[in-house]
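All protein chains but one are shown in place.
By written order: A, B and C. Residues from 1 in each chain.
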Amino acid sequence: MSITKEQIDNANQGMMAQHETEFQVLQSRLVEKGLPVDHIIDQLQHFQVAIPSWALGAGGTRFGRFSIGGEPRNLSEKIHDVGLIHALTQSAGSISLHIPWDIPEDATTIRTLADSHGILFDAVNSNTFQDQINQTLSYKFGSLCHTDASIRAQAVNHCKEVIDIGQALGSKSLTVWLADGSAFPGQLNFREALERTLGSLKEIYQYLPSDWRLFIEYKPYEPNFYSTVIQDWGTSHLLASECGERAYTLVDLGHHLPNTNIEQIVSTLIWRGKLGGFHFNDSKYGDDDLTVGSIKPYQLFLIFNELVEGMANNKSNNPPLAWMIDASHNLKDPLEDLMQSLEAIRLAYAQALMVDQQRLQEARSTNDVTMAQEILQDAYRSDLRPLIREARRRSGGALHPIAQYRRLGMREVLREQRGLNTVATGL
Amino acid sequence: MSITKEQIDNANQGMMAQHETEFQVLQSRLVEKGLPVDHIIDQLQHFQVAIPSWALGAGGTRFGRFSIGGEPRNLSEKIHDVGLIHALTQSAGSISLHIPWDIPEDATTIRTLADSHGILFDAVNSNTFQDQINQTLSYKFGSLCHTDASIRAQAVNHCKEVIDIGQALGSKSLTVWLADGSAFPGQLNFREALERTLGSLKEIYQYLPSDWRLFIEYKPYEPNFYSTVIQDWGTSHLLASECGERAYTLVDLGHHLPNTNIEQIVSTLIWRGKLGGFHFNDSKYGDDDLTVGSIKPYQLFLIFNELVEGMANNKSNNPPLAWMIDASHNLKDPLEDLMQSLEAIRLAYAQALMVDQQRLQEARSTNDVTMAQEILQDAYRSDLRPLIREARRRSGGALHPIAQYRRLGMREVLREQRGLNTVATGL
Amino acid sequence: MSITKEQIDNANQGMMAQHETEFQVLQSRLVEKGLPVDHIIDQLQHFQVAIPSWALGAGGTRFGRFSIGGEPRNLSEKIHDVGLIHALTQSAGSISLHIPWDIPEDATTIRTLADSHGILFDAVNSNTFQDQINQTLSYKFGSLCHTDASIRAQAVNHCKEVIDIGQALGSKSLTVWLADGSAFPGQLNFREALERTLGSLKEIYQYLPSDWRLFIEYKPYEPNFYSTVIQDWGTSHLLASECGERAYTLVDLGHHLPNTNIEQIVSTLIWRGKLGGFHFNDSKYGDDDLTVGSIKPYQLFLIFNELVEGMANNKSNNPPLAWMIDASHNLKDPLEDLMQSLEAIRLAYAQALMVDQQRLQEARSTNDVTMAQEILQDAYRSDLRPLIREARRRSGGALHPIAQYRRLGMREVLREQRGLNTVATGL
Partner (left out) sequence: MSITKEQIDNANQGMMAQHETEFQVLQSRLVEKGLPVDHIIDQLQHFQVAIPSWALGAGGTRFGRFSIGGEPRNLSEKIHDVGLIHALTQSAGSISLHIPWDIPEDATTIRTLADSHGILFDAVNSNTFQDQINQTLSYKFGSLCHTDASIRAQAVNHCKEVIDIGQALGSKSLTVWLADGSAFPGQLNFREALERTLGSLKEIYQYLPSDWRLFIEYKPYEPNFYSTVIQDWGTSHLLASECGERAYTLVDLGHHLPNTNIEQIVSTLIWRGKLGGFHFNDSKYGDDDLTVGSIKPYQLFLIFNELVEGMANNKSNNPPLAWMIDASHNLKDPLEDLMQSLEAIRLAYAQALMVDQQRLQEARSTNDVTMAQEILQDAYRSDLRPLIREARRRSGGALHPIAQYRRLGMREVLREQRGLNTVATGL
């Protein structure tokens, strides 16, 4: 089951009057402020976020998992689900695959299917944190950092295969997240583990096609609860710098110690021209993988403020960033959850585009702290939802995606088609 | 396969000379300090910690699980494993069952088996955080706090059944840990959820045999990542107080926010006569469930210092405490891990028994902060391992349990007997 | 120098056209939603927050303090400054005094002065965390918890004097914040310290006039960095319950461990009828005492959501709450900073009043987590500033308080009148 342009337009019809009124009012206000409304809408329309293939089913915790029903059973159904979200939101124009969970049997067929939904293939993701059935050697004690050279080789080869698969689909980057680390003091020689990891990453980097980029994630803990080899942005940055020009640090919002100033990390990486991309989610405690913007929306805005300002003054030629949602949907319908995330991301982006950078720069140069805060909060407190809706409408999306999704009874249809107890591959 | 008294004695034989030398030296030093060495050894011998039935196999994280091999496949094998640990350490004289993972088919048979290993049945644990196959209603959105009265009733009934099973085995307490909470702001009405939880707990309390106690755990987060109904000791204490005299708070060392002063919580609960017991583990980040004493051994000592002093000045008639290890063994052999935990617990207890309480009290009364620290650190820095070994030896255990376990090749035997890819029930 | 109603009206004049347009649009939208706009404005007008007497000068850290100039040199000047803020914002209708920093020489004169500004006297605050010149005994090792009975007596007597001073001014409550605790393990016997604290508090409670309330603050750390006697809400609640009916817990937003779910604590205390009031501020790391709403505005909204809903369903007869700002102004002009805080508080309150409680309740009863979040975010994402301005305007305040404060060059005037290097008493 798919959703048609016609269905969306029809549903929009009944809400257009109210939307237009709200949009007019907001537009006038923004024009008064001297903001180029159409240009901003254009920027919003072009802002596309990748959906990870593993986020389309119900996630879980170590304590259990509760099925939502109608979850995609294979890669085609996952692409279908991303297509559904994209049709409604016009902001999820790509998918990020996780190998080996989503190895396509036939790349051409899958590309054609994705194409029909307007979906591209974003960064591909390797998995060396779990043992797959029939896997020769175990990653129990690490992969790229392992003391055993043959296990490192197996992990490096896996990454090369992931690149091959990505190439066949049109991906242009590989994201490496490592669980490698230790559960207890003494277990690892930190220096040697880091050196071995660097060696493995260099091998992968050598294999990278010349138009590809390598993204290196960092994370302080989990699943290892004493140390993680790539524990912070500083370590990731060291490794990326040693690998070469096309290696970058990737920031997952949930991969930080309590109280970390993430926006400053983002800014520092742009300063070095080494920010590769983002995994969006939100969290209160650790890597909680909650809906984007559900816990700390102001922090999300502050991060976007750095991105907008940093990329506008991009002296280090930081390349365009990779955007992906990386959340786990334990209680909500994953598709609804993703649409809430997409809305929160666009909203933060729109707010950041609203910031009066010139006045902010003036306030900063005179250390007018009160005024700097006023300027940021003025943008943040503005209700820019009509702008988001207008951008979506102009792209052919739904004014109110979740409402339409519900009105059309989509989850029920999916349950009927796919069954109640499906488990998405990889979950 | 079991381990015999003879095997243990034989192995001890070769290490007795060194042990006796070390023990004599320590004994002299302690006697000089005026400490009643034999009495302390006696206290150590009597200090028994329960092993939870779910800790005998390899645990895991939401990212995966790596088997250790030879894991117990049923309750009998679990009891066997606890028996093995107890034979070697003489400090693991009970098991704490988790229902429904460990429902005995025949209580008498199981009691007899446990008896043969010198194992008692400690607190029984309910499980209302997962859905079991064939379960009528789902705990996805909570159990004792659920908005739906029929789901609350199902959860309450489950707890009653757990009590029944416990009674048949000789348990005297029920431990309730609830995952109930919310993943997102707005999901729960906090007040009403707490009130419903209290209502359910009261029903369970009513059902409690008159010689039983109810232990109520608290935890700030996980598996719910926005709120947990019983988020801290204050909430648990409120609920226990409302339930009645035989309801107590249970402290799991991993269930606290970063930097919490746990020893002070312990002290406060003893002051109120409301401390029920402990779940021991260690952690660096969250509920990491690492080996006891592997990360913060000084904190463990400080906690025991409160326990020893508090129970010695027990004006509120706090009943004897329930002790249990609650760790997850992701990388180590679970039995080795448990023996390391038992050693760390006994060591912290011995150190606490060493504290010169009278001099400490004097230092406190004159606010001699330097001296108070000196007194605590003097006890902590003492090497009391010979004392632990002597206590173990006197009880018939091994001088060096892990070394003996390895020398006898026990894991290999278990793997042979049970297979390489077993999964303990509940994991 | 003061600000007159005429000055404010004149300044408003030029901005009325824009305000009215914006207000009309918002009003229509709210009316459409079925919201009683005038009633909400009325609630906003009545929402008054106390200004603490110590927040009117530049604060500092242990590393230093930078003067802002023109700071109030005595109580009269402090009241004048609160009067200024109140004239502009119409939301700071009371002052909270700190004794001994602000002992009035003549209570009647001070009351008359406050009266002339429309300022009441809110809770009075004791200080037993510092030694004053000529103080007989030192609080170095605690006050209400001290091992020495004569020091406890001195501290209790101080609190009684604070009550006397408060009575002369028309205050109706005493707020007790204790630094009492320990810097090192071993220093304190936790149980005895808590027991002594309870004894002291009971003495103070006995002295309390019958129409007064006692507010007991909690804080996990600072200035003591190992333990604090009243470390959390659970301990405060215990003490308040033991003291009696008119003793309550007071929540300072900055007094929590990392990641604490404060809104849940608020809700629990209302459930018990034991929430006394709030100290507002914001923080990223610890008790940072930053401008309200400058770091986590969504959390502030969630807290207000609990307050609004809780007080509307107030089954435990929780009395009306005491509201106070408690921030430290290290870099900003304190008066501007306070006006930003007042705005953030009113905004969060307005957003909470906007929440569609009935639909929220429905979503909760069906565990529609997506919808519950949508409902909260709809309120939070609305731009309610025109409503705040309208409430202020109706009360006779300024449409844009900070802008007017700056246009009138008030800080410059204060500097001229009071000098550049003044230090507010107590700083």
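The rule is short, and it goes like this: a residue touches a chain if its C-beta (ideal position, glycine included) is under 8 Å from a C-beta of that chain, and two chains touch if they have at least 3 such contacts.
This is a predicted model, so every value here is computed, not measured.
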Subject >> Identified contact with the non-displayed chain, of A:D38, A:E195 or A:E245 >> reply: A:E195
**OP:** From the listed residues B:K296, B:R359, B:R394 or B:R418, report the one that touches the chain absent from this view.
**Re:** B:K296
Original post:
For the chain left off this view, which of B:A107, B:A168 or B:V369 is in contact with it?
Top reply: B:V369
**OP:** Based on the whole complex, identify which of C:F121, C:F141 or C:Y405 touches the chain you can't see.
**Re:** C:F141
**OP:** Determine which one of A:L144, A:L253 or A:I270 touches the chain that has been left out.
**Re:** A:I270
Original post:
Residues on subunit B that touch the omitted chain in the whole complex?
Top reply: 22, 25, 29, 258-259, 261, 284-285, 291, 293-298, 331-333, 336-337, 340, 347, 367, 369-370, 373-374, 377, 380-383, 385, 402
Original post:
When the complex is taken as a whole, what residues of subunit A touch the one chain not shown?
Top reply: 140-141, 147, 182-191, 194-195, 220-221, 226-227, 231-235, 237-238, 257-261, 263-264, 267-268, 270-272, 298, 302, 306, 309-310, 313, 360-361, 363-365, 367, 369, 372-373, 375-376
Subject >> Residue ranges of subunit C at the interface with the undisplayed chain >> reply: 59-64, 66, 129-131, 138, 140-141, 179, 183-185, 187, 220-223, 225-226, 258, 283-286, 288-291, 294-295, 328, 330-332
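Here, only the chains that are shown with their structure count from here on.
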**OP:** State the chain with the largest centre-to-centre distance from subunit C, centres being mean CA positions.
**Re:** B
Original post:
Could you state the distance in Å from the CA-based centre of subunit A to that of subunit B?
Top reply: 40
Original post:
When the C-alpha atoms of subunit B and subunit C are each averaged to a single point, how far apart are the two points in Å?
Top reply: 42
Subject >> Two or more partner chains touched - positions in subunit A >> reply: 258, 284-285, 291, 294-295, 331-332
